[in-house]
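With one protein chain removed, the remaining protein chains of the complex are shown where they sit.
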Amino acid sequence: MKSVRNLILFICLLLFTAGSLWGAAEIMPGKLTPTDKCPICGMFVAKYPDFVAQIGFKDGTCAFFDGVKDLMKYYFDLAKYNPGKSTTDIAHILVTDYYSTKLVDGFQAFYVIGSDVYGPMGKELVPCQDEAAAKEFKVDHKGAAILLFKNITPELIKTLDQ
Amino acid sequence: MRKSDGFLLFIGGGILLLAAIFIQAHFVTRANLPLFQQKAEVVKSLGLTDLCLSTEARYTRHLSQSDWHAAFQSHPLALDHFPIGSIIGPPETLTKPHDQIH
Amino acid sequence: MIKSIEKQRNIIDFTLSSLWRRKGKNLALLVVYTLVVFSLGSVMFFTQALKNEAAIILRGAPEIIVQKLVAGRHELIPMASAQTIRAIRGVEAVKDRLWGYYYDPIGRANYTLMVPEGMDLKENEIIVGAGISRVRQVFRGNALLLRTYDGRPISLFIKGILSPESELLSSDLILISATGFRRLFGVSGDDATDLTVTVLNKKEISTIAAKIVDKLPDARAITRDEILRTYDAVFDWRAGIMIAILAGAVLAFLIFAWDKAAGLSGEERREIGILKAIGWETADILQMKFWEGTIVSLSSFFLGVILAYFHIFYASATLFEPVLKGWSILYPEFRLTPFISGYQIAILFFFTVIPYTVATIIPAWRAATIDPDVIMRT
Amino acid sequence: MIELQNIRKVFNEGLSSEYIALHDLTLAIAAHQVTVLKGPSGSGKTTLLSILGCMARPTAGRIVLAGREITSLPERFLTDIRRQTFGFIFQHYNLLKGISVIENVMLPAYPQGEPFSLLKKQAADLLKLFNLTHKAAAKVEWLSGGEAQRTAIARALVNQPEVIIADEPTAHLDTRLSREFMDIMRDFKAQGKTILIASHDPIVHESEVVDRVVQMRDGRIIDAGVI
Partner (left out) sequence: MFFNPGIIALFISSLLISGMVLYASFYGALILRYWDIKSGSETQLNLERRTYLISTIISYACVFQLCSFFLFIYTADTLHPFFTGAMCAVGSLNVNKWGFPTVILKTITFLLAGLWLIINFTDNRGFDYPLIKVKYLLLLIITPLILAETIMQSNYFLGLNPEVITSCCGSLFTADTKGVASEIISLPRSVMEIAFYGTMMGALVLGAVFYRTGKMGYGFSAAISVTFLISIASFISFISIYFYELPTHHCPFCILQKEYGYIGYFLYLLLLAGGLTGMGVGLLMPFRQMPSLKETLPAIQKHLTLISVICYLSFTAIATFQIIFSNLKM
């Protein structure tokens, strides 16, 4: 009995995975190499896999960051860091989900600020895949607020650097 | 040749030999990396947590998971009747409360 | 500059021939000194290598182990608890583990029985570690006779032997199927020995461990970090104890060195008197004594370190084996990987050369301040 | 050359075993002369010699060497002066056993830090002068009495000192060797060296090379001799 239920569960899971793969077909994560450096602070990104974030452009280039904070700095000032590119050239933004340490869509993620989890660059926006996770994280790690991608402002990023 | 030159040569030789040992150790360590991977694989696949250095008492086989009250444990002041107990100290998990976990 | 170098070389020249003239005494010192460096060095190399080895290979250990405690003792855990743990956010997977000890009166050794994940074993098939194979003289295809919890003999066929390379981990292991394990020990199908928890984000491990203890108050959660730290502490402790024991030897050596340096023979006193009379200054004699110490120290230090290195990494620490082994029958045969660092050499230096130097300062000075006219008055 | 003024030397000062070796002694040694200190053993010859040779410091009094007051110089500096000014020949030669003849000769110059090859050449020249070249590499314990004596003299000369100090140099020599020693001293005098000898051997103080004999007894000078 139990095994039958497990089997059904498994098949469902398989279908779901396949579906999500299909749905996310256009997101092709850039491949991180050990020599990739954060364009904001210059440190090697691969040393801190739990915080990696990336911005992929439509021409196939990709920028890697050692945290969402640096990614946002880059995002808000593309003209400075990547002249010739604008936000419309961005194909995808991927951030590392705190709990699964898997790359998830940055536009859809929930970000917790003010928590006791620090990234390699100090205070961070900690990305969570879904709202429930974000809420739990906020409670567990004494977070201050949960933000959506669109709520993040350059001013807010500045406060994180103090 | 002067004796002092001989001495300097000897010291130089000693330093070189020491350096050679370091270099050799470095290369052996590098060459053994796959072996480590293999062992780590064994650990991973079997879910092992401890080395098998001393097996005469059961709490010395899985050091990190011994019972709290296994008789006398290996407290430094305890006269344990397993020889290994006088050499291996009590695991930290036993001597300190799990304060992070409570 | 060149003059002072030339002067030191001259003094070394003389020191060497002076050492050589009393070779019996000095060689004895050299041998004892080397032995001290060798023993301390062996302890340090050995523990450091084991520490590193443990740190690297145990990194594959499960992130968290959950064990049920009853009256403070480790008990079987109901498999249902796994469900509770799985519900905690951040937990990737929870697996039940079955393992236990078996004392074999024939081999007179403790075996560790373990149910491996994803290995296809029939109920009466086992895979044994190289140590068991050696002790019991059983090989692939043979049968191993064990007794179940209720006293019935049970014959298990050896399907394979674990690789000798992993002996440091697996020497005493018997891998058995879950059904076989339950039948051997009478463990019910609802229980497991303990549970292992996989967590993907390292930063979350302690939070999850806290949550587990919160939800299962009768359980303890052992994290991988704790295991690794335990090993660090255990080997540091071991090195500390060994060094404390060896401190006696070092002390004896120092007394010997002091005595050797202080008890100048009449011949030596005369020699220093002559040197001073023909124009050597106290500081020159002190320099000669400095070189004497340096020559002896460095020679013994190099020799001792090199010997210790070969002893630990190429002679499998033969001299330590009896101590470590104790009564354990299943002592693994292993060759350590030479993890050595300058730090160890530095500490070794602190333990041997510095005390020796200090012990010889005052005797050297005593010798150096012999009156130059002493030889004219005899 | 060397002037001693009111020199007093006390051993074991303040103890019950206090012993005054030299009593307020005043003496001037002229340069380029051979001076002999004569007196029975225990008369303070050796103590005086060691003070003259800057080997020991007097308890009181002043020493002036070549116009410079050196009385209160610490050992460190005194040794430097001694090394460059004096060459010593001891009663028992005091050669170091176990090392070669040439090394023995070079020994006083070791702390100077002269280039080794130069030093070796100087020593070899000296050995040649004393017909010891063939023994250069031999150990000193294999030398005959005369050879040992000549080695000791060579050693005293290696730093090219102005003053040669000899303490009972002929005490263990037969007449022939004692005369030979005095012949060597004559050569030195001819080279302009100042020579100080402590001896009660008639061969020494009756030798025609000697310019002045100072007689001592119980730590006092009883006859300063003619200058």
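Letters A, B, C and D mark the chains as written, and numbering starts fresh at 1 in each.
The criterion applied here is as follows: a residue touches a chain if its C-beta (ideal position, glycine included) is under 8 Å from a C-beta of that chain, and two chains touch if they have at least 3 such contacts.
A quick note: this is a predicted structure, and the numbers were derived from the prediction, not measured.
When the whole complex is considered, the residue among D:58, D:108, D:161 or D:219 that touches the unshown chain is D:58. Contact with the omitted chain, checked across A:62, A:121 or A:134, is made by A:121.
What chain D contributes to its contact with the hidden chain is residues 12-13, 57-60, 71-77.
Within the complete assembly, residues 44, 229, 232-233, 236-237, 239-241, 243-244, 282-283, 286, 343-344, 346-347, 349-351, 354-355, 357-358, 361-362, 364-365, 368-369 of chain C touch the chain that is not shown. Take chain A: the residues that touch the chain left off the picture are 37, 41-44, 118, 120-122, 162.
By our rule, only the chains that are shown with their structure count from here on.
Centroid to centroid, with C-alpha atoms defining each point, chain B and chain C lie 4 Å apart.
Centroid to centroid, with C-alpha atoms defining each point, chain B and chain D lie 66 Å apart. Per-chain Cα centroids separate chain A from chain B by 40 Å. For chain B, the set of residues touching two or more other chains reads 2. Residues of chain A touching chain C in their complex: 50, 98-102, 117, 132-133, 136-137, 140-141. Of all residues in chain B, those touching chain C in their complex are 2-7, 10-11, 14-15, 17-18, 21-22, 24-25, 28-29, 32, 35-36, 38-58, 60-65, 67-69, 76, 82-84, 86-89, 91-93, 98, 100-102. If you check the complex, the residues on chain C that touch chain D are 2-7, 9-11, 13-14, 17-18, 20-21, 270-271, 274-284, 371-373, 375-377.
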